[in-house]
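Worksheet: the structure to be examined is printed underneath.
A protein chain is absent from this complex, but the other protein chains hold their places.
The chains carry the letters A and B, assigned in the order they are written, with residues numbered from 1 in each.
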Amino acid sequence: MSKSAGCCKRFLHYAFDYETPKTLVIPSLGVGFVFRFTQFLVVMYVVGYVCVVQKAYQDTDTVISTVTTKVKGFAFTNTSDTEPRFWDVADYIIPPQSDHSFFVLTNMVVTPKQVQSHCPELPSPSTTCVDDCNCVEGRSDPRGNGIQTGLCENYSTTARTCEVLSWCPLEIDTKLPEHALLVAAENFTVLIKNSITYPKFNFHRRNILPHVNSSYLKRCEFSRLTDPHCPIFRLKHIVSEAGEDFQDMAVKGGVLGILIDWSCDLDWWAGECLPKYSFRRLDNKHPVNNVAPGYNFRFAKYYKAADGEETRTLIKAYGIRFDVIVFGTAGRFSIVPTIVNLGAALSFLSLVPVVADWFLVTCSRKRDLYSRHKTTHLTEDADSLFSVIV
Amino acid sequence: MSKSAGCCKRFLHYAFDYETPKTLVIPSLGVGFVFRFTQFLVVMYVVGYVCVVQKAYQDTDTVISTVTTKVKGFAFTNTSDTEPRFWDVADYIIPPQSDHSFFVLTNMVVTPKQVQSHCPELPSPSTTCVDDCNCVEGRSDPRGNGIQTGLCENYSTTARTCEVLSWCPLEIDTKLPEHALLVAAENFTVLIKNSITYPKFNFHRRNILPHVNSSYLKRCEFSRLTDPHCPIFRLKHIVSEAGEDFQDMAVKGGVLGILIDWSCDLDWWAGECLPKYSFRRLDNKHPVNNVAPGYNFRFAKYYKAADGEETRTLIKAYGIRFDVIVFGTAGRFSIVPTIVNLGAALSFLSLVPVVADWFLVTCSRKRDLYSRHKTTHLTEDADSLFSVIV
Partner (left out) sequence: MSKSAGCCKRFLHYAFDYETPKTLVIPSLGVGFVFRFTQFLVVMYVVGYVCVVQKAYQDTDTVISTVTTKVKGFAFTNTSDTEPRFWDVADYIIPPQSDHSFFVLTNMVVTPKQVQSHCPELPSPSTTCVDDCNCVEGRSDPRGNGIQTGLCENYSTTARTCEVLSWCPLEIDTKLPEHALLVAAENFTVLIKNSITYPKFNFHRRNILPHVNSSYLKRCEFSRLTDPHCPIFRLKHIVSEAGEDFQDMAVKGGVLGILIDWSCDLDWWAGECLPKYSFRRLDNKHPVNNVAPGYNFRFAKYYKAADGEETRTLIKAYGIRFDVIVFGTAGRFSIVPTIVNLGAALSFLSLVPVVADWFLVTCSRKRDLYSRHKTTHLTEDADSLFSVIV
C-alpha cells in the first residue's frame, strides 16, 4: 500500500466510519408501554393541538383594504325650534366623501347670520362684569368666545358681560335639542363596498360575494340570521347590534365601529373566505371621565351679502361617525413554519427515551437487572479523581 | 473518611458523573454514505431554504406610513349640456385635503337652484298617480325623493306624479353625460409624498430618495422603465398600468389603488430599501353583482339669496378615487428567530442517526454482523413477563 493510499484510507475512515450507540433491548411490557404512551402523547399534541387547533403550519399575512360607503335616505324635520326642512344625503353627510368612515348628522345647534363684529360674552363667572374696569382690552380667555374689547355691556336685562370681538351673535350651545333633530336617520341605509387584498398570497376579494346578484342587492338588508352577506345596513340595526339605542345616541352623537373580520384559512377552497360583520360603540358613553361626551364638531357655511360682507351659518353638528374597521389574518400552508413546528415537536420526541429510561431504572420491578446490563460503571482508579478533592 | 466526606462524595458522583452512550464504530462505506448524505440534506435545507430563501433568521415589523398628495392640472369644458367652464384644483379635488386618498372629479350631474319646496316626483311605477287618492300625505317612499304632500300633479304633459316636499327641482341623474366631462383629467399629475417608519427598527424613510434632486423632481414623471423612483404620476398612466381605460372609467367613476410596497431587507445597506409602486382597480368594473357601479357621491354648494332664502346647487359627482395603500414588512437579523429556526433544524439532525441505523440493520450487506454487535437482547427470564400475559 502506498503512502497516499494510506492517507486516503484514513480520510475515508474519518469521514465515513459510522459511530452508532450500542443498545440493549428490554422485553418489558411496563417500560415499553411507558415509552409508547409518552410517544403517543407527543404525537397527539403535535397533530391535535399545533396542527388542527392552532394551524401552526401556516404562514400568515394581514389584510389590506379599501372601503367605499354610500348612505341612502331622507328626512323631514319640523320642530318648534327650527323651520321645517327637508334633508337629503348632501345635507347630512359631512364631509361628502371619506375613505373608511362616514358621519351622519343627527342633531345640531345652528347659529345663523354670524358676522365679524362685537357682542357681549355669554354669562359665566369669568365673563360677568360690573363696569369696563372688569374687562381688559385684548384679553382672550381660553374658555371664552373672543377677544375682549374692554367694554362691559348688557347681555340681558339682568346680566352684564364683557364685550368680545368675535363672530356675532355668539353660539349658545347649551340649548341642544333633547330629542335628536334627525331621529329619522335611524331608517337610513348604508351600502358598504369593501375590497381586500392579502398581498403575500396575491389574494383579492370583495364583500359583495360572487353568488350575490344585482336584484338581491336592490332589496336586501343585512340581518345576522337571514341575510348575513348583504352589504346594505340599516343604521338603526347597526346601533342596536352594538347594544345601544339610536334615539339616545343621536342626541349627543358618538362613534360606532363597523368591524369587518376577514380572517381566513386560504388552504381550503377560497370561496369559504367570507367577511364577518360585528358592531361596537367605540367612544365612551358613560359621562364619567369624559370631557365632551358624544361626538360633535363645528363647521360653517359662508355666504357673501350683496354689499360684500361675509356672513356665516355656524353649525355645531352632533352625529354618529361610523368607522369601518377592516381587520383579519389569512393563513396558508407554508413549508417554513411547518418545518419549525415539526422540528420543535421532534425535540419533544427526543425527551421520550429520557422519560422511559428514568422509568426503567427507578420504577420497573427488575430495575437492578436492567441497570446492570444498561450501565457500565468505569470504577478502576477513577475514584482517585474524586478522592483527591475530598 | 468522615461521614460528611462520604456524603459529599456521593453528591459529587451524582452531580458530575458523566453518563455517555457506548458506541460501535462501523467502517462501512455504505452506511457512512447514507449517514453523511442525510446530514448533508438537512444542512442544505437549513442553509439554502430557511436562511437564504425564507430569511427565517429575521425579526419582522410592519410599516407605518403617512401620505400627502398634490394634484396639478386644469381643464376647460365646453359641451352642449353645460356652460363653458374652467376647472382648477380647487374645483375638482373634493374634499380639498385628505390623508391617504384623493378624489378627482371627472363627470357630474348638476342640479342648480334647488330650494326647499314641493314639486312632482320623477315618474316611476310607484310614483305615477291618477288623482290625489293615489298619494298619501306624509308617506316617504325609500326609492322616492321626498315626503308626499298628498297631491297628484302634472309632471309633464303625459305623466302625472305625486307631489313631494323636497329640494326642488329634483335631480334627474339618469341624464349622465356619456362622455366624461373632465376627460382632460387624464393629463393631470399627482405628486405623492410618502414617509414611512418601521418602529421596531427605528427606521425612517421617504419615497423621495436621497439621490433625487430638486431639478429632476420638477420635470420627471413616473415610468416603470425610465423613472421608477419619480414620485410624480400622470393619472392616465396610473389608470392604464391598472389595466383600465381612463375615458371609460371617467364616465361612471371608480376606485383605483396606488399600492406602495416597502418590503425591505434591512440587513443590507439600508439605501437598498426602495418603494415599489403598483396600481390596481379596487372596485368591480363589471356591471354584474353591482348596485351603484363606479364611484359617485352627492354634495351641495349652498347659497343665500338677498332675501335670505337658501338655495343650493346639488352635484352628483362621478370620479376616480385614488387610494394610496402603503404596505410592507421589513426584516432584520434577530437572535430569537435565528435560534428558534436553528433549533428546529437541529431536531432534524437528530433524525439522521435514526435513518442511518435503520439502513444499517435492514439494508446493509452485513446487517447480521452489525446487529449482533450493536444490539444486546436481554433474554434471561425476561420473556416470562410476556408469557404471563400470552
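The rule is simple: a residue touches a chain if its C-beta (ideal position, glycine included) is under 8 Å from a C-beta of that chain, and two chains touch if they have at least 3 such contacts.
These numbers come from a predicted model, not from an experiment.
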Which is it among A:P21, A:G48 or A:P228 that touches the chain not included here? A:P21
Write down which of B:T23, B:T82, B:S117 or B:S223 is the residue touching the left-out chain. B:T23
Identify the residues of chain A touching the omitted chain, counting contacts across the whole complex. 1, 5, 8-9, 12-13, 19, 21-29, 31-33, 35-36, 45, 49-50, 54, 56, 62, 94-95, 98-101, 103, 116, 140, 142, 145-147, 165-167, 255, 257, 259, 261, 280, 282-284, 287-292, 295, 297-300, 302-304, 306, 312, 314, 317, 321, 323, 325, 327, 340-341, 343-348, 350-351, 353, 356-357, 360, 373-379, 382-383, 385-386, 389
Touch residues of chain B, complete complex, unshown partner: 12-13, 15-29, 62, 64, 66, 68, 70, 72-74, 76, 84-86, 88-91, 93, 95-99, 187, 189, 191, 193, 195, 197, 199, 206, 208, 210, 212-214, 217-218, 301, 303, 305-306, 311, 335-336, 339-344, 346-347, 350, 366, 369-370, 373, 375-376, 386, 389-390
